[in-house]
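With one protein chain removed, the remaining protein chains of the complex are shown where they sit.
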Amino acid sequence: MDRNQLIKWLEAPAKMGHKYSLHAVYFCTGCGIIEVPPSITARWDAERFGVLPTASPRQANLFLITGYVSVKTLKAIIRTYEQMPEPKYTVGFGSCPINGGMYWDSYNTIKHLDKYIPIDGWIAGCMPRPEAIFVAVTHLWTLIDKDMADGYKRYRKYYSQYRANQEKVLLGLEWPPLFPIEAG
Amino acid sequence: MMVELLLIVAFGGSLLTYVLGKLSSRLRNGFALLNALALVIMIGMLYGQEFERSLPFGFLGIQFSIRMNMLSWFFAATILGIGLLAVLYSFRYMKGKERLDYYYFTLLFINASMLGTVVAGDLLSFFIFWEMMSWSTYLLISLRGGGKAIFAGIKYIIMSLVGSLAMLVAIVSLYTAFGTVDIGELAVHMQSASLGLALLVVILFSITFVIINALWPFHTWLPDAHAEAVSPFSAILSAVLVRKGLYGLFLLMYVILGFSFLDRLAVGAISFSNVLAWIGAITIVFAAFRALLQNDSKRILAWSTVGQGGYMVLGVSVATSMGMAGGTFHILNHCIYIALLFFVAGAIEHRTGGIRDLDSLGGLIKKMPVAFVGGLVGIFGLIGLPLTNGFVSKWLIYKSLILEGRPFLAFAAFLGTWGTILYGYKFIHNIFLGQLPDELRDVKRVPFTMAVPIMVLVVLVFLFGVLPGIPLSVVNQVGTYMGFEPLDLNVWGIPSESGTLNVVNLLAAIAVAGFLVWLLFKTLGRSTRVDQSDNYAAGAAIPRGRYGFTREFYAPLYRIVSPYVKDFPDALFLWIADRTKALGGMTRKIYSGYVGSYVMYIVLFLAALVFVQLTWSPW
Amino acid sequence: MDDTLRQRLDSTFDSLRIVEKGTNNTSIAVGRNAVMSVLSFLKQSGYDHLHAISCVDWIDKGALELVWVLSRYMRPGEQYDPKHAENLLLRTMIPRDPARMVSSIPLFEVAEPYEREIHELFGVDFEGHPRLIPLFLERSYDTPPFRKDFDTRQYVEDFFESIPSIVEDGGEGE
Partner (left out) sequence: MRIVWLFLSPLIALVAGVLLLGLSRKIMARIHWRYGPPLLQPVIDIIRLFSQRSASHGILFDLGIVVSLAGSLIITLFLPFGNIAPLSGSGGMLVILYMMLIGPLGIALSGGESGNPNASIGISRNLMLAIGYEVPLLMVLLAVMTRYGTISIVEIVRVQQASTWSIASWPLVVSGLAYLLVMPAMLGFRPFEVVQAPQEISSGPMVEYGGSYLALVSIQHALSLYITISLFVNLMLGGSGNIVIFLFKMLVVFVLFLFVNAVFPRFRIEQAVRYLWRWPTLIGLIGLVLVALVGR
């Protein structure tokens, strides 16, 4: 550990903790999840970056949305995202969450995921290789360092817009709003 | 004069309650409470007194006598204390039920007759009070009426009758041998008694006391009785009434027989106290695993009553001052926390409209916080976690067993405790934790008059757990009365060379550590309170209705142990009862109502007589 | 399909068309009213495994075709022989509007999810189905989405593209 790192640790331990302990929700949303097992096991070993899959969203702070998102999956994604404790980071993985990808003209697939939950970064490609996950992780480090990974703050701030979009596509949600929604 | 007055107030009060009940229910309730309170105050004033007195009337030339000493006082205090709380608790619990005059009368009458047994100075009056106690208990067990209640009552009374008969035979044989039934005189005479007589008396008395103490294999009446009895009476039944068996054992082993005689009652390694200890050990393990299989809140507690009786017997039968103190102290502790638990179970039953099935409860911690605290503390006491009273007595029992070199008995005691943890947690979890079902959304808090007994007992559990010196000094006096060396005591615990117990140190350590962790938790962590429905369900909103795991809480363990923990004694007794009934049916067939057959019987009988006379000529 | 079964089928039901293309590729086309009796007959003849119910939209003919995929593993009353294991398709045409069919749950309980699926994707109403509630879809569609006249491209443009982006302060939509 060089001296810069040490100074950073002393200055902002919470931020550094978040950087080097990214625990991911192990939630298979689409076909892209097939790239995750090699990246967390012996071949690419994500644990050396502090990235570890967890069993429950309560314990996690990183959400990888891997692949296309159908309307039903979106519901589970929103629920899972809302149950993660703040600060939390989301990364869209593959081209489908970005703009629908090859499922653009599907009647039941979400096109732009960032209309429903905030996204801190994208990994483009169909499919991205596991190496891309590590590029994304290191990139996320930079974003956390510069306080630019602020999706959870944006979610809080523009919650009424997000909630309206979610309710529009899902025809209503079964759970009450996470944050109070101001009128208008 | 005080003791006579005590008995008069107790019995008179119960009768008067019945009479007053015919006038007004409020008057009856007030008087019952006042009566119970007066008795508690009187027994408080009697603390430390020791005397014996013959009453001015007699029966068949036998003088009735009553006496007061630390042993009697100890048991009388537990009886009257729990009695007072049970009466207070009954007001709301029994409200709106039928036959209330009868209920209060019987409740107070049981208390009075239990008091009678512990202050009786001779075996005859002991027997009379004992019978009064048995019969009134029967009446209260089957108070609710209906087939099950009557069955439970009959089961109890038959087993109790067997015990009473055994005791009667023992008393008569003692009387024929020594011409007296006074306990003090008998104690002197017994030292010169023959071994055969002593053995007979010991075995007969033990049958009585083991039955009433619900030890294996004579425990079978207790779970049924609890399932049917009303909760305040369940508290009395399992806290004090069952322990009359231990009072009897104390009387028999240490007052009438004494140490030197007990040592002589042995054949090789099989001595009386050894047999008793092993019965206790079997009881502990068997009851713990039986309780695991139960799914009814009161049946779980009933089986735990059976099991805890085993601990007391273990402690008592070790016959060192430490084991004795542990056993005696455990009687007091058990009486506190089991009454607490029955009060809690009763409160749940009262507020949820009679639900006792653990599968259909849940999440009540938010609705009934007082009951939760009571239940948690009671279970902690039952397990014997440090800082509760159960810990100190169990510590004494374990330690005496280990130091006496009886690891197998100690193992049984430990195993029972670990079983207790399992069913204790199940009790807490299935009633109070988890999701609140929709049907129980409108459950109200525990009513005040039911909360007061619960809170009093909660305080006592902690008080006796943190400052065990206070009750142990009383226990020490009981031990001294029975001829044991007094235990070294401090108000904070037990100093000893082979391992000191210091509960106040423990309390301080836990308090400091708890405070530090709490501080860390509060300063560093931030949290938001969320609703119970905001729960991880694999990304889905949780479904309506039940979202919990309560059914068959220990299913894998059930599958492993259930083939081995069948209630064999119960099946055996039921089989005997069945056969007896069948035999009765056959006997009834003899009386066919046809004169010819009667004539034939007579002729056959005469022929048999003639045949016998001709063959063997016995006459 | 063995000849005895074919003869029995022909003799029991009229207006039955059996098409056999090679081994193990047999389909029976029946009128919609005869479906239940043919299904029941086939079930008794050993075809007691319903794999799936499928639906095809013949928009030019103005009809929907329902297909029951059945399997048999042994002939009833005979020893097991791997040669007897066969698949069979039972097909019927129903009008597109109104699309109605009798539920086959009384014969095959496994039909329950398949019929729900066909109901929500093709808009076929199964009479006698206990709960025709959505199985996969979270949204409701004017035209059932698997029908050929459902324009997915139009739907995406009309609906998904109409959902607004999140408007943040000090900038256009994200």
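Every chain is named by a letter (A, B and C) in the order it is written, and numbering of its residues begins at 1.
Please note the rule applied: contacts are C-beta pairs under 8 Å (C-beta built on N, C-alpha and C of every residue); 3 or more make two chains touch, one makes a residue touch a chain.
Because the structure is a prediction, the values reported are computed rather than measured.
Peer 1: Check the whole complex and report which displayed chains the hidden chain contacts.
Peer 2: Checking the complete complex, the chain left out touches A, B.
Peer 1: Quick one: say which of B:W395, B:Y481 or B:F573 touches the chain that got left out.
Peer 2: Missing-chain contact among the listed residues: B:W395.
Peer 1: Touching the absent chain in the whole complex: find that residue among B:S164, B:T352 or B:T550.
Peer 2: Here the residue in touch with the unshown chain is B:T550.
Peer 1: Touching the hidden chain in the complete assembly: which of B:I421, B:L489 or B:V565 does that?
Peer 2: Answer from the full complex: B:I421 touches the omitted chain.
Peer 1: Determine and list the chain A residues touching the chain excluded from the picture.
Peer 2: Missing-chain contacts on chain A: residues 13-14, 16-18, 20-21, 23, 41-42, 45, 47-48, 50, 52, 54-61, 83-87.
Peer 1: Considering the entire assembly, which residues of chain B contact the chain that has been omitted?
Peer 2: 363, 365-366, 376, 383-386, 391, 395, 398-399, 402-403, 405, 407-408, 410-411, 414-415, 418-419, 421-422, 425, 428-429, 433-435, 493, 498-503, 505-506, 509-510, 513-514, 516-518, 520-521, 524-530, 532, 534-538, 547-550, 553-554, 556-557, 559-560
Please note the rule applied: only the chains that are shown with their structure count from here on.
Peer 1: How many angstrom lie between the CA centroids of chain A and chain B, rounded to a whole number?
Peer 2: Spacing between the chain centres: roughly 59 Å.
Peer 1: Taking each chain's centre as its mean C-alpha position, how far apart are chain B and chain C in Å?
Peer 2: Here chain B and chain C have centroids separated by 67 Å.
Peer 1: What is the distance in Å between the mean C-alpha positions of chain A and chain C?
Peer 2: About 39 Å, centre to centre.
Peer 1: Out of chain A, which residues touch more than one other chain, so two or more?
Peer 2: Within chain A, the residues that touch at least two other chains are 75.
Peer 1: Taking the touch rule as given, give the residues of chain B at its contact with chain A in the complex, in rising order.
Peer 2: Per the stated touch rule, the residues are 531, 533-534, 536, 538-541.
Peer 1: Chain C touches which residues of chain A in the complex?
Peer 2: 71-72, 75, 100, 104-108, 110-112, 114-115, 118, 154, 158, 161-162, 165, 168-171
Peer 1: Going by the contact rule set out above, which residues of chain A touch chain B in the complex?
Peer 2: Residue positions touching the partner: 27, 56-58, 75-77, 79-80, 83, 173-176.
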